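Below: one structure in structure tokens.
Yeah, one chain of the complex is gone here, protein chain that is, but the others are all in their spots.
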Amino acid sequence: MTGIARDGEALKGAELEGRLDRTWRPAPGLWGWLTTVDHKDIGRRYIYTAMTFLILGSILSVAMRLQLARPESGLISPARYNQIFTMHGTTMMFLFAVPVMEAAAIYVIPLMMGTRNIAFPRLNAFSYWTYLFGALLLWVGFVLNVGPDAGWFMYTPLSGPQFSPGKRTDIWAQMITFTEVAGLAVAIELTATILKFRAPGMSLNRMPLYAWAILVTSIMIILSLPAVALCSGMLIADRLIGTQFFNPFEHGDPLLWQHLFWFFAHPEVYIIFLPATGFVSQIVETFTGRPVIAYPAMVLAVVATGFLSFGVWVHHMFATGLPRLGYDFYTAATMAVAIPASIQIFCWIATMWLGKPRYATPFLYVIAFIVTFVIGGLSGVMVASVPLDLQFHDTYFVVAHFHYVLVGGAVFPLLGALTYWFPKFSGRMLSEGLGKLAFWLIFLGFNIAFFPMHITGMLGMPRRVYTYPANMGWDGLNMLSSIGVGVIVLGGLVFLANVALTLRRPRDAAPNPWNAASLEWAAASPPPPYNFPHVPVVRSATPLWEQGPLPVMTGLRVDDRELLITTAIDARPDIRYPSPEGTIWPLLSAIALAALFIGSIFTPWAVVIGLAPLGVAFLAWFWPKGSPTAEPVIE
Amino acid sequence: MKKQRLVAMLAAAAALLVISAIAIIVVRSRAPQPVAQAPLTPYAGSSGAVTARSVGDGDDGQWTMAAKNFASTRFSTATEINTANVSRLKVAFTFSTGVAKGHEAAPLVVGGTMYIVAPFPNNVYALDLTKPGAPTKWTYKPRPLSAAQGVACCDVVNRGAAYANGRIFFNTLDNRTIALDAATGKELWQTKLGEINLGETMTMAPLVAEGKVIVGNSGGELGVRGWLAALDADSGKIAWRAYATGPDKDVLIGNGYHPFYAMDRGRDLGVTTWPPEAWKQGGGNAWGWVSYDPKTRLVFYGTGNPGPWNPEQRPGDNKFTTGVFARDIDTGAARWYYQTSPHDLFDHDSVNEQILLDMPVKGRMREVMVRPERNGYFYVMDRGTGEVLSATPFGHVTAYKGVDLKSGRLIPNPAMEPREGQVVRGICPSAPGMKDWNPAAFSPLTGLVYIPHNNLCMDWGSYEASYIAGTPYVGADVKYYAGPGGNRGVFTAWDPVRGRPVWEIKEDLPVWSGALTTAGGLVFYGTMDGWFKAVDQRSGKLLWQFKTGSGIIGQPISYRGPDGHQYVAVLAGVGGWPGAIVSNNLNTADATAANGWGVAMADLPQKTTAGGMLYVFSLSR
Amino acid sequence: MTGGGGLQGEQFNRLFTLFMGITGFFYVLVIVGMLAGIAIRGRAAGTERGERLARTALLGWIAAVVLGLTVLTVGSYASERRVSAAIPARPPLEVQITANQWWWDITYKNAVPANELRTANELHLPVGVPVKVTLKSNDVIHSFWIPSLAGKQDLIPGRVNDLLLLPTRTGQFRGQCAEFCGTQHAHMALDVTVEPVASFRRWQQAQLAPAAPPSTPLAQAGHDLVMSQQCASCHAIAGTPASARFGPDLTHLASRRSIAAGTLPMTRGHLYAWIADPQGVKPGNNMPYIGFDSAKLHAVVAYLQGLK
Amino acid sequence: MADGVRFEGDLAALPTHGFGHRSITWWGIIGFMVVEGMFFALSFAAYFFILDKEQTWPPAPLAPPDLLAGSLLTILILLTEIPNSWIKRAAERYDLATVRKGLVVMSAAVIPLFVLRGFEFASLNVSWTDNAYGSVMWLLLFLHTTHLVTDWGDTLVLTALMFTEHGKEANRFVDTSENALYWRFVWLSWLLIYLLIYWVPRWLP
């Protein structure tokens, strides 16, 4: 036992950091890149990938706006247009929005919790690879003209074997399986990390609001993703082996798809939105210089949103002819979601009143968030009403509504959060000037593009049309929307230029450049592989605003990867726990899984044959390496 | 002590249980299974009143029309073969038709010659019964168009010829009615009555009465407008032709038309009960049996299903399909009409035979016709007025809730009504009905009607059908399967007076052959796996059976040979609608093959093979 | 605003005004509150009193939000009730609409089946008469929507939905499939005419008549081509042997406002364009390229133009 | 860290493992159980949704699944809880010898379940292509079979591990305990599926 090195009075400062670095740093070179299980590496990678898909998805939207700028335009063929809008929706929802929210959490949460790595780090690596392969499957398919073309919602029977022949929809469905495996894995990691890896003293009521948002989001993912996995599984079974789930003749039902799909896809909106409220809470706290008021109300609002979001899916199905009584329940439930959202909005505004706002770029994004998201929220209240929804459903009004919710409510906070945490990611501050320019372009462009869609929708323009007739009064508004998208693209380019220029500069960021209160700012910018040399201790909800030096605890092993598990509610130190080394097997397992999934599109036997390599990969993954080192060894 | 008693009692109870279980198994495994245990009461003797009226010639031992006589009793008065000696029945001679399709015809025997119409190509053979081995006397080849095979809905069958005044009359698949000189086989005349390019064919056996040859067309599955025509027996000229749909003048509805029920009255019902123009493809083909009552000079026949099968495409009652007509034989004018299945839902054609009887109804003797109907009801109707006196299900029916005797309407079961886009399951009887064309026989010995029929239910999924002339016009995918009990066929002895079964024999395969009763107390029928059976009219006990070379779907007959002895003859040769699985070499992996028989008949290819052979039996001497 | 042509449309307009009022009020409140908060920066910063005040205000805010939402919920429920109360459950007119990829098959039901009227892609409704629209689909999910009349209902294979309409204003409107239904979802429109009862009856009588026989030799040649060529394999023309149901009914084609479910206006030139190259006009639809030469094309168009 | 740090306590004395909710593995297993529980719950919802659409259950003319194989499997899977509890308790006592024995027994005990499961598929009396009823029956049985397979795989790996030097690590006992927990989930979910597949079609008209 004496051979074990631990931090403490005897081992601190540069020597400790050097030894911790040796223990925690991934292997050098390509091998290290492939085998790393560091949450920061994976998280950064995840963010880059998701942002790449944001860019790709945006390119598709530019294509659509070009086509729709003029009536009866022949720029893009209908078959291609249908692929494009399907790819846009799928990419944005499954490959960008949900992954990027999880990705940010993968990066930030362990730092915010004051721990050294995420729970189940190998699973984390596996999750990334799975996500990547799923995303590549979809996009390679699209590039090869096998992109899905039945809409991102894949309503049966249009997506079924008869009306979507070929492999397009199969590719979509297996992409869902990939992202579902990835998303569920991350959700479980994050839940465990938040509940068990918190710094000593960070009881649940001292947890940053962002962590609450991620906790609720993760639980929602765990409860909702199985629905889409199940229905896409049914769909692919219908398509490949001839099951009858969605064949009305054999007493299957297209509405079964809609129920299962929206049971997932409505909570998904909140899965995207809740982390964004977490971003907003953190930014508001930092840039007003005080905690968000009414912490319990804020937490309750987050939990209530998560809870209510499971009771509203039928409002996507008001036009399907279900019993009226059910509709009234879902109207009320949908309206009720507005209550927790309004509580959060109020608390943020009241915090602004009580604090001293600083108009840094992240804060501007929060203001833009409130201005736009509230519009989206209120138009959401409109579509919750059955008579109004029966007019708005599947028109451009709804397109406007959910872009206000998702872009206003999630992308703006995300851009704010990226700006906010950029020094932590990279060790460099983004340029405020370019940042503000990008902000204004994106904000104005967004409103130019999407506000007119409310009106085109009210004028009767349906969604998902590849073209529209002239002289319906839609021409000018559509042109305006297209111009707005051009402005957004300009803003996006400025944002990218800002990032690119900043990354060329040397690292200059202090650990806590914004004078924020949460623990991630106690680590260096960027954080070392082990995050914190000692285990930080928390005494309040805003630990970094406490007076005096940061309290820490010592005694974790330095020569082996070890971190601290605390109790779930009070965060009392409980167990020292070994954290796994980097390994190639998660990648190989993901490859084996990808082979199985992709193969299954072509023959059901791939499932049987593919199990063997997958089993081998999993076995190698879980089999402990070397001789046992962790104490104690039972004799 | 107490404990021991308890154990003993338990043991006794267990033993009892085991024994009774074994007894039940033994009892239930015995076949045939009488519904009511003997003794059987409702015989002619005991009820005293039920007699078949012999409206044709007296039985001279000949067999001149498929149904034996105008009353369609299929009863032979010969007694030489009877319950006591039938076990000695042996093959007298055989004859191959050389056709491997379904043989549904009844052979005719007139004056020492047997006449056989084979399925397509409809060759007619005259066999000389006076010579040993019954050599061919002459052969007539009508050479029908081969394309006619493509529009024959349910195998290229022919249900037989008719004889009158030294002439043989028969129909060809390509819509010709031909008269031959019975002695020489020379063609006397032929009349073309229909157009195969419109999907029309002719398969029914003509009826000849009062110098008229009564014929009708087939093609209800191809949107063919149905008709019944009377040809002059001497010249072949069309005396009249009555359509089943369209304006009253086409249907030959005039002042003499007095249907019993209000639902069948009105002007131009053949047009107004259809969506615009739909009556032109409306079906209602008279492809089944025709009976004749010389006393009233009325011809009775039923009309087939409306086109298409999918009922949602033809809202309305779809007059005058799926109903029974009584027409004047001289003018064709309709006397009355009764629609058995208004707005037919399940292809329940109304073409089955009508057996003309005099029998007591509610204590009063009535001139009736009895119809074991495809929709599962055994109808007793007043043949003078068309009034339904009773309609009793003779099998398991879920498709309907009954017949309202006040309005005459069949009451469909709403849960079983076909809906476009969704399969409705568990519809009994299935589309081929409780009983298809295969005719029942009546025996005055017992007063019972012997019904060869089906025990089938089905799944029905309808969708919109598109009419393209000469192609099927159906709009439904159907699948048949055995009804309760698991047997697909039943042979039932039915008491028409009391409206209940007396005994029934469960047959594995649908019973697709006709029945024959004899004064010897026997009833004959065949099965689709090739067993030709004789059973006791009273008990249903199997007395004799013989395995033929191919499944039997023909109509057995009995005659007195030139040697004075009684013979029984039947054509074996599997085919027809269910038998097409074998005769057309279909793929039974497809449940919808042969319009729904695919899986229901999946075992048929193992049980029989195609072929066409006449078997004639007599007592071994 | 598009509503207003029918009962639902009027209700929609009123309800929408209510929603705009209440949601607009809250929006202004939020924005003014936020702008004031960041403009009057830090006035109440850090004081205990400010926090207490904020918590009290939160309760008031929640109460206001709940009240507003309740009003909206009740309002929308009441609006629904008004619609269903105004239309009898069994209206005098029943229209059955069957959706196909990508056109509308329309049947006016009638107690006498022989008076059932079948047409395609064009709906005529008498003003002030409640109508029950029965909705079915032959292939995928479509959605029936006439923006001016408001109300929307999906057509789902294997199900039968219905929608009660009460047009209150005459005029020509455009209906549109509102659920993505495949390649040509964009070109699945429905021409709607709301007209006085008398002219509706006239239209109905005219439509019930069989197709006009060809009047010129050229049209006769066109008729013969339509009957003998591919046309009759898919289309029905009442009064002629053509009775197929794969494509739209053509009996009174020339009386309609548009071709191919609102893809082209009904003109002679467009008829030429459509028949000559249907896949160029509406790519992916089920009408094949037939390859008539110009003489045949002239004849067919001449015949179709006569189908008034 | 600009402000420097203040040492407040030492963690060296803490244990390196704990059973139940103290263990991170437990949380992972619970997470997966919730995920899979949702899968089952939603499949049950789909089952009842389709049931509601059918005229009869099972649809005519199908017979309900034959009881024998499924019932035997149910009895057997309930019996496996005996070695399972035995293993779990032994693991929590760090009783390596018993754990080894128990795991061998458990690995073997699952094999007859697979045989019976094969017969179960054969005794459903319906193909997944026949109708939605058949599809959902196969779905339920298939979903549960995947759980049998995964837990069996896990048990086999653990058994092998326990016979190596890694078996002496304390956290392996935690793993063993959590694996036993997961098996309880597998058979508990089976009881519900057993009812749905075998008995609901018999109880409903």
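To keep things simple, chains are lettered A, B, C and D as they appear, and every chain counts its residues starting from 1.
One rule holds for everything that comes next: a contact is a pair of C-beta atoms (placed from the backbone, for glycine too) under 8 Å apart; a residue touches a chain by one contact, two chains touch by 3 or more.
Basically, contacts and distances are computed from a predicted model.
Undergrad: Just by its UniProt name, which of "Cytochrome c", "Multisubunit sodium/proton antiporter MrpC subunit", "NADH-quinone oxidoreductase subunit J" or "ABC transporter substrate-binding protein" is the chain not shown in this complex?
TA: In UniProt, the chain excluded from the picture bears the name "Cytochrome c".
Undergrad: Considering the full assembly, with which of the depicted chains is the omitted chain in contact?
TA: Answer for the hidden chain's contacts among shown chains: A, B, C, D.
Undergrad: Which residue from A:Gly183, A:Pro248 or A:Gly427 sits in contact with the chain not drawn here?
TA: A:Pro248
Undergrad: Consider the whole complex, including the chain that is not shown, and state which of A:Gly8, A:Pro161, A:Pro511 or A:Gly582 touches that chain.
TA: With A:Gly8, A:Pro161, A:Pro511 or A:Gly582 as choices, the missing chain is touched by A:Pro161.
Undergrad: For chain D, which residues reach the chain that was dropped from this view?
TA: For chain D, the residues touching the absent chain are 127, 129-131.
Undergrad: Could you list which residues of chain C touch the chain missing from the display?
TA: These residues of chain C touch the chain that is not shown: 139, 157, 183, 228-230, 232-234, 246, 277, 279-280, 283-286, 288-291.
Undergrad: At which residues does chain A meet the chain that is not included here?
TA: Residues touching the hidden chain, for chain A, are 79, 143-146, 157, 160-163, 165-168, 238-242, 244, 247-250, 601-604.
Basically, only the chains that are shown with their structure count from here on.
Undergrad: Name the most central chain, where centre means the mean of Cα atoms.
TA: Of all chains shown, the one whose C-alpha centroid lies nearest the global centroid is C.
Undergrad: So using the touch definition from the top, which pair is joined by more C-beta contacts, B-D or A-D?
TA: Of B-D and A-D, it is A-D that has more C-beta pairs in contact.
Undergrad: Distance between chain B and chain D based on Cα centroids, please, to the nearest Å.
TA: Measuring from centre to centre gives 59 Å for this pair.
Undergrad: Taking each chain's centre as its mean C-alpha position, how far apart are chain A and chain C in Å?
TA: 38
Undergrad: Spell out, as numbers or ranges, the residues of chain A touching 2 or more other chains.
TA: 248-251, 253
Undergrad: What are the residue numbers in chain D that touch two or more other chains?
TA: 54, 59, 131 - these are the residues of chain D that touch more than one other chain.
Undergrad: Run through the chains and report each pair that touches.
TA: A-B, A-C, A-D, B-C, B-D
Undergrad: List the residues on chain C that touch chain B in their complex, please.
TA: By the definition above, chain C touches chain B via 98, 109, 112-118, 136-138, 157-160, 208, 210, 232-234, 236, 238-239, 241, 243-246.
Undergrad: Quick check on the complex: what are the chain A residues that touch chain B?
TA: Residues 248-251.
Undergrad: Can you list the chain A residues touching chain C in their complex?
TA: Within the complex, chain A contacts chain C at residues 77-79, 82, 150-151, 155, 157-158, 162-163, 248-249, 253-255, 290, 293-294, 297, 319-321, 324, 328, 331-332, 335-336, 338-339, 342-343, 345-347, 349-350, 352-357, 359, 367, 370-371, 374-375, 378-379, 381-382, 385-388, 390-391, 393-395, 458-460, 462-469, 472.
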